[in-house]
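Left out: one protein chain. Kept in place: all the others.
Then we have chain A:
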Amino acid sequence: MEADTKAKRHVVCRADEIQPGASKRVQVAGRDIAIFNVNGEYSAIGDRCPHEGASLCAGAIVGLAEADEPGEARMTRHGEFVRCPWHGWEFDLKTGKSWCDPRRTRVKKFDLAVEDATKIVEGPYKIDVFDIRQEGSYLVIDI
């Protein structure tokens, strides 16, 4: 019973499969997960937009348009959001929360780690997706 309540770690892909600015959808334990690489930093959120179900993975990685005054718009937080490809709703890549309605409109955020290949081979992880080579880094998701 104890084992079932613990998060399971899943190796989902090689880190270099997702170049900076790119994204990839993976399926882990029956879930569609969108993984983004923003300037070498990876994040993983649920792939299905809670609005109409579009794949967020296909959305643009964007910053936040902000304005203190009408007519004085500027971009901030570059690369921290994905904009849904269908209707433009924005989701914070770090938290999965939508910008417009963070409390109620959100996708799940997953813990993602970049692990060295050697560590993965040696570690007690469930490796159910890929052959692990002995070099490079892999993305590991806790579910």
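A few notes on this one:
Throughout what follows, a residue touches a chain if its C-beta (ideal position, glycine included) is under 8 Å from a C-beta of that chain, and two chains touch if they have at least 3 such contacts; residues count from 1.
Note that in this section contacts and distances are computed from a predicted model.
Matching "Tat pathway signal protein", "Cytochrome C oxidase subunit IV family protein", "Amidohydrolase" or "Putrescine/spermidine ABC transporter permease" against the UniProt entry of the left-out chain gives the name "Amidohydrolase". The residue from A:Phe36, A:Trp89, A:Phe110 or A:Tyr138 that touches the chain not shown here is A:Trp89. Summarising the interface, chain A meets the missing chain with residues 51, 65-73, 84, 87-90, 98, 100-101, 105.
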